[in-house]
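The complex appears here minus one protein chain, its other protein chains still in place.
We just call them A, B and C in the order they show up, numbering each chain from 1.
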Amino acid sequence: MTAANATVSAGFRSWLQRRRGVLLLAAALVLFPFVISILIDGQGVGAVLANDQGNARFLQGLAIEIFILALYAISYDLVLGITGLLSFGHAMFFAVGAYSFGILLKSFDIAWPVALLIVLVAALIQAVLFALVLPRVKGITFALVTLGLASVFWIVIQSSDLSDWAGAEIGLQGVQPPVWFLDTTNERFAFYLVTIAILIGVFMVYTRIVDSPAGKVLVAIRDNEDRALMLGYNTFWFKLLALTVASITAVLAGALHALHQPIVTPNVAGLGFTVTALLIILIGGVGTISGALVGAAVFRLLQFYLDKWFGGASDLLIGLAYVAIVLYLPFGIVGTWRAKAVQRRKGLDFVGSLVSGRKR
Amino acid sequence: MSDVILETHDLRREFGALVAVDDVNVKIEAGTLHSIIGPNGAGKTTFFNLVSGTLPPTSGTVFFKGEDITALPVHRAIHRGLGRSFQITNIFPNLTVLENVRLAAQAMGRDSFRLFRSHGRYDEYLRRAAEVLEQVGLSGQELMPASTLPHGDQRKLELGMILAPDPEVLMLDEPTAGMAAEQVPELMGLVQRIQVAGTKTVVLVEHNMNVVMRVSDRITVMHQGAVLAEGSAAEIAADERVQTAYLGQLYEAPNPEAES
Amino acid sequence: MSSRTDGGAGRLSQMIQENRTRVTVLAVLLFLFLAAFGGLDREDWFSTIMQGLSVGAITFLVASGLSLIFGLMDVLNLAHGEIFMLGAYFGWTIYTRFDTALDIVIPLLLLAAPFLLMPIWRTMASRVGTTAAVHRAIGWVLLLGGGLVTWLSITRFPLVIWDAKEFAFSPGSYSTQVDLGVLAPLGADSFNGAAVVAVIGLLFGGVILALAVSFFQRTPAEAAVSPRRMGAAAGLVLLAIVLHLTKGSINDWVFGLSTSWRFFLAMAIAVAMGAAVGAFIEVLLIRPLYDRPIYQLMLTLGVGFILIEVVREVWGRPEFTMARPALFNGTGEGCPGQGIGGFFSGCSTVDMFGARLRVYNEGFVFLVGILVLIGVTLLLKRTRIGMIIRAGVQDPDMVEALGINVRRVFTLVFALGSSLAALGGVLAAPSIGLSTGMGALFLLSALIALAIGGLTSFPGAAAGAVLVGLLQQLIIRFGQNGIDLPFLAEPFKPTPTLVPAASVLLMVIVLLLLPAGLFGRSER
Partner (left out) sequence: MTLLAMRDVHTFIGQFHILEGVTLDVPEGEIVALLGRNGAGKTTTLKTAMGLTPARSGTITFDGVDISQRRSFDIASMGLGYVPENRAIFADLSVEENLRIAERQKGDFAKKEEFIFDLFPDLKRLIRLPGTNLSGGQQQMLAVARALVPDNRLLLIDEPSEGLAPVIIEHMMEAIRQLSDRSTVLLVEQNFIVASRLAQHYVIVEEGRTVQAGAMADLVDDEEAIKKYLGAA
């Protein structure tokens, strides 16, 4: 064994060490359908692979929805939570992905990698579009302008002029899966694995970005933009960077959404869907990145069960929960957990000092 | 006589009817500690904002190392080696002390757009930040959130943030504002050391004459937007107009023009 | 200095100098509008302008409240569109189903009465001296208990209400009945034992809820209950009981009125209820967040969604219409009316300059818009409260330091703005119908109008609203006529769905050129 090999394996081992939590989570998610299949459905491992009906298949579907929402919310957290840009047009990022990918597959019969490439170019263009207004307007006016831009998209997508492609008010339907591992109907487990892989990959990339030199500048912009400018950072480029990364992520989430859902409704472009992202990161904790994952799970499950129990009133209850969170839990689950973690550590240290009798 | 590093030509700024800076011409020589003093409301901070590019002038030009930087965006001026502080403490309150300075150091490098490696791997910035914190006397408090520091230490931190990118000219706007009297000599000593140690130029704005008299190579006195006098500390101390501007505002001839 | 002595001409030229971009943008806009109208026939452009002004008037009613609120307290109330929507639904209910409205008001009065006696409950709560956590826990328990009692009592209360799920009793069918002139009261229950239980239960529920709220407030009560408050609380209860006892005859009387009178009644009550909802939202939800502005914005967003869901729960999902009052709905002999006098002929339409105008839309709505503009302007310029508002827009802290309770002024302005939005809702309902999406639509228009006019400028809101209204109607008109574009064989006809998109684009362009809007003051 050579020295180089040894360092590579050591580096890999330390990488495993640092990423333990995420990797364990990924493993648990992969095993999850099998556990459900065996314990609840009373079916075997094969049932999952064979895409049989049952709780396992259904919960995989729900989980995929959560993963897609998490991807979407994590991108919003980068814009709002990390960089501090109040954008009310984030739904457009998602909807552009869903609609363009779906339309390209359905109406233009393009090979899916090419379609994906085109969608990514669209993501770049819209990020630049949002960024173009940045040097001129800040704060609430930026929120208004982004809301305006997204509303234009929302209106255009519903226009009857485009109904052949986008399906007007009803939405886009009839997108066929281009390849077997993107087929949520017949190969759900494969699709499930794909979404897990994408989500975990994106999550790791995001945690790296937040920790990178560029990420640190983004946080600085949120904290005090004028000061960041006075340090010599051209903050425009950093905001453009954040918007671009977020746009690419949201577009990916949208493309997955187009594959997973039978219909892409115009709602995903509306203000309501931006509020969904806002709600998710509020639940999870603004600016925490991992909060988006937690928030998406809590949000979708809450929505699912409230809908099941209360039917039509569920939206009302979600709205009330949203208002309560804004009022009483401003740091969200992960944010509050981290704040308390400091207290817990202090508490533990204190107890430790009592036990050891050492003066601190 | 050494080279002029920073120079203004008929620099002027009006706010409505008020002329805050009135055709100011100042030459600052490289390697000196040049103070700009004047009573409150004399236009010192506005002058500072004009030079550093945070405020566009109504007319006039600013030259830095012989180049016209009047229209240069703020962040560019800093990359050319012009650092400045603010009269009101201006830091990243939620970030740690170390991170505040590290960000300042990172701004000068070429790694700020790197996305996929931890910032901790770029240890030259960390090292520089530690060095600067040592210099301004804040080592040991690296991991405190900046907002929890006492006021005096926050001013030191700000000084550290200007020092970190190693600028040629440091523009300090009342660095001692609000500091306890016994802390002032310490900070001024620090400022002086910075200037003597390297080849740095320091431009200092103060409304307190005593602070600058001892340390300055050259002093410009501003009064009601215009330059009242310029010279060495001794010359300024002997200047009668300066004495009246500072102490005898009340006994000066009435000047209704300045009021409207 | 010199401009002051030069006099008018000098100052004007200086003003133009200082606002070069602003003047240029205004001139270009004016030119574009003139060019667009130039491309229309005479009767077309006149009716388009009038329709634009009508839409502009409604937009203005929403935008003016938004601008007052944002100007004074820096809260961009994204729930404002939903208050507009509520106004429409309130108005419809009073207009079409007054018996139901009356029935709902009675329990609300009973619930509200104990809240007037807040100091008593707060003293009681502060007597319970435990830790904050226990206090909060008691609060939650009381809240749940009070909610339960209230719910049980309300369901016992003999409400005369529609059934959104059953066609014959749905809001939609009642609307049709009003159109045909056959709607009659559903026949209220007489005063019976169940109602007595319900009245007492509601009062009790109100007391528990008020007590619950006081457990969440940590500061002790500073003042005792004034006799006036006692009187007001007793008055509310008495009013509720009297209303309940006499509601049969009140209903008969109201249903005997002409639809016009009922419409004015609906306007008045909807405005009052809009004000109440606004004040309620401000005190309960906005006030705790004044030091967290971004969260305020998010909160109003949430409140808007809640209001939509509430409306869906109460009035059902499908859209329905509101009949135009008789005064503006005449047909037959002598109709359509001619010229200006035609507006008073009682016809539904009028011919003017060769164009056919609707008396309600292009006459009445526009008139109310003008009256509100004048009224609010007078309020701002001539009254003490207006003076305080204008001062508060600039520096609320200083106003407070002069000894004026700015928070009360905030609440008042929030209520005022909400009542204007509610008025807009009632006015809009007969021409555009009722739907849960109407709020979002007009909020968007109002936001655009505000952004164009300058977020905090009241005249700017008016100007922006008119611009948006004109632009939208112009595009609709061109959508009908088609535009001959070069390189296109057929004339281009923008679809109606693209109309709001055009105004959004106008906003984006104006904001990019003038971040502070046309009339806003840019920060230095």
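Rule of thumb we're sticking to: a contact is a pair of C-beta atoms (placed from the backbone, for glycine too) under 8 Å apart; a residue touches a chain by one contact, two chains touch by 3 or more.
In this text the structure is predicted, and so the values were computed from the model without any measurement.
In the entire assembly, the chain absent from the figure touches the shown chains B, C. The chain that is not drawn here is touched, among residues B:Ile88, B:Val196 or B:Ala234, by B:Ile88. Considering the full assembly, C:Gly403 is the residue among C:Gly129, C:Gly181, C:Gly332 or C:Gly403 that touches the omitted chain. Interface note: of B:Ile69, B:Met209 or B:Val227, the residue touching the hidden chain in the full complex is B:Met209. Take chain B: the residues that touch the chain left off the picture are 17-18, 39-41, 87-89, 93-94, 147-148, 150-152, 154, 174, 176-181, 207-211, 246-252, 254-256, 258-260. Within the entire complex, the positions of chain C that touch the omitted partner chain are 219, 384, 387-388, 390-391, 393-395, 397-407.
Simple rule for what comes next: only the chains that are shown with their structure count from here on.
Work out the mean CA point of chain A and of chain B, and you get 44 Å between them. One finds 36 Å separating the Cα centroids of chain A and chain C. Separating the CA-averaged centres of chain B and chain C is a span of 52 Å. Counting partners per residue, chain B has no residue that reaches two or more other chains.
Residues of chain C found to touch two or more other chains are absent. Of all residues in chain C, those touching chain A in their complex are 76, 285, 288-289, 292, 294-295, 297-299, 301-303, 305-306, 309-310, 312-313, 440, 444, 447-448, 451, 455, 495, 497-498, 500-501, 504-505, 507-508, 511-512, 515.
Partner chain A is touched in their complex by these residues of chain B: 54, 73-76, 78-79, 84, 86, 90-95, 99, 102-104, 106-108, 111-120, 122, 125, 161, 165. Chain A makes touch with chain B in their complex at residues 205, 208-209, 211-217, 219-220, 223-224, 226-235, 237-238, 241, 245.
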